[in-house]
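Note that this complex is displayed minus one protein chain, with the remaining chains in position.
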Amino acid sequence: MLLQSHDLTKSFGGLVAVNQLSLKVEKGTILGIIGPNGSGKTTFFNLITGMLPSDSGKVIFNGQEITKLRPHRIARLGVGRTFQIPAPFSKMTVLENVMVSAFLHTSSMKTAKKKAEEVLKKVGLDEKADFQVLNVTLEDRKRLELARALAIEPILLLLDEVMSGLTPVEVKSAINLIKQMHHQGLTIIVVEHVMDVILSLCDRVAVLDYGRKIAEDTPQKIVNHPEVIRAYLGERYRARG
Amino acid sequence: MPLKNAHTQPHTSAPSWRWALLGLALLIAFLLPWPLSPLWIRIATEVIMWAGLAQSWNIIGGYTGYLSFGHGAFFGVGAYMTGIVMLHLGWPFALGLLISGIAAALMAVIIGYPTLRLRGAYFAIATWAFGEMIRQIATILEITGGAFGMQLPSYLNLPFFYYLFLLVTGLTYLTTYLLLERSPFGYKLLAIREHEEAAEMVGVDTVTIKIKAFALSAFFPGVLGGIYAYWVTYIHPDSVLGAQLTDFMVVMAFLGGIGSLWGPFLGAVVVQLVNRVLWLVWGEGTFYLIIIGAAICTVVLFIPSGIIGLLQSRIFLPGTAWKEIRKKVKW
Partner (left out) sequence: MLIDGLLIGGLIIVVGIGFSLCFGVMHIVDFAVGEWVMLGAYTGFILVRYFGHDPMIYLPIVFLIFCALGWAIYPLIYRAVSGKRHNPVLMGLVFTFGLSILAKGGALSVWGYHIQSITTWLSGKSLALGPLTIPALRFSGFLFGILITLLLMLFLYKTRLGITIRATAQDREMANLLGTDVRKVGALVYSLYAGVTGMSGILIGALFSIHAAMGVKYCTMAFFVVVLAGMGYVPGVIIAGLILGLLQSFVGVYIGGRYNLLALFMVMYGVLLITPKGILRRGI
């Protein structure tokens, strides 16, 4: 097991955003997490990466408990993540953004720059390396998120809706990119609303609703799971009413 | 219109004419005391001291994005430390300076640890409260001479102080250049300023980095305070811990352009020269406060990247400037 969470819980005031969540991720696999808006997917990522302290429960990564570690220590152990809403370092160039990540493993400017250029090439941003972040499109910001996470050379990658807002063509190229990273041995957790993406990528899928895991199985079984259908249908009814 | 700052492309190397310009400026700075009268040497000395102070503030306020409104405390502690070391211990001035710098940096580390957890306005208010606290303490303690202050042994040698300030301020800029514009440390600081959580997610140890930056930005004011104390020989809480110290650091850095290498320098030159020229023309007055207040408001509203940003943009002509203003303010 690369990552395990045991009864992880987090509440904001009265709202329990993540409720006794236990998940396991096998090394070298892709786990999908789906669930309606506000079901706690992003909060779960925030708990794993240490951005938010958990109320109770444990996170074990690579055999080591990381529940109370500071975020940068967790990143150092090899957990990379992207932000659902891109959070670039605005007043820097694309290249410089990625260099900050690269400094995790080197303190040489030259090495960091080379590393950053490599990663940018991988995500297809190499031509915009010297652009100010303020001047690049949303799609490129999402790629930048990915590049920044990859440049810390993670073992586990947490992707928070990297495809939302992209055109079908862009989604396709993103899927290929993720598959490619997976082949290189990366373990990945994907949060996504688009079922097609989940189906084509994941080995297993977990479904969250109101912070609880209501199902976990292979993608094929999940799409026929009655409770999953109910949770999503319910969501649609709410949206209409 | 995003104004580009020079520091956003630190990996491109500066053209050679800049180096030539820098060399020329240094040469002028070295020769300056010869043609000047004592009064003007004094003024030049002040300008240089303020340039160093403004840059020190810029390290934490500009590059890291944590507005310290209590930075005067580090200057004051430095001044008093040198005073105490020379007066009560009878140790040499040089040792006093070293102790001043270390004491200020140490204080920054100690208060930085809890204080740097606060953000935005909270950090600003907390540092302000801390700075005022230090002033009150200096007014009460006996070793600092309380409200009456402290008389140091006098050493009347204008050029000596001029060159000493020049050296320390020069080191401030050199450090900023090497550590903030040309090294991973600087990149990490900018990352913290732009998005602290995201910086943590890519493995930046934000707590340690911020404390280091804070200590660095306190060290130089500590040393400068020590030199100042020996220069003016008489110090008291209002002169070395007064609110105007922090005020001017902030104002100069902002006017010149925060988060840039030369912004604080320009700000210091402009503000201190205006201040002194008005003083020469009208004598002791408060008119400069109006000018500075209006200037700082204008900068915030229209040229947030300061004089340095203005130099890099094209709105020099009054007509264009007025159009910009009309476009930007919606009444």
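Lettered A and B in written order, each chain numbered from 1.
Convention: a contact is a pair of C-beta atoms (placed from the backbone, for glycine too) under 8 Å apart; a residue touches a chain by one contact, two chains touch by 3 or more.
Just so we're clear, the structure is a prediction, and the values are computed from it rather than from any experiment.
Although one chain is omitted from the display, it touches the following shown chains in the full assembly: B. In the complete assembly, the contact with the undisplayed chain comes from B:A129, out of B:A129, B:I143, B:L280 or B:L311.
Only one of the listed residues, B:L178, B:V277 or B:I290, touches the absent chain: B:I290. For the options B:T139, B:T175, B:S239 or B:Q312, the residue in contact with the chain missing from this view is B:T139. Across B:P33, B:G52 or B:G65, the residue that sits in touch with the chain not pictured is B:G65. Of the candidate positions B:I84, B:V168, B:V250 or B:L310, contact with the unshown chain belongs to B:V250. Although one chain is not displayed, its contacts with chain B can still be listed: residues 65, 67, 69, 114-115, 118, 120-122, 124-126, 128-130, 132-133, 136-137, 139-140, 193, 243, 247, 250-251, 254, 285-297, 299-301, 304, 328-331.
Heads up, the rule we're going with is that only the chains that are shown with their structure count from here on.
Distance from the chain A centre to the chain B centre is 41 Å, each centre being the mean of its Cα atoms.
Across the complex, chain A meets chain B through its residues 49-51, 70-72, 75-76, 80-81, 83, 87-93, 95-97, 99-101, 103-104, 107, 109, 112-113, 130, 132, 134-135, 148-149, 151-152. If you check the complex, the residues on chain B that touch chain A are 2, 4-5, 8-11, 182-184, 187-188, 190-191, 193-195, 197-207, 259.
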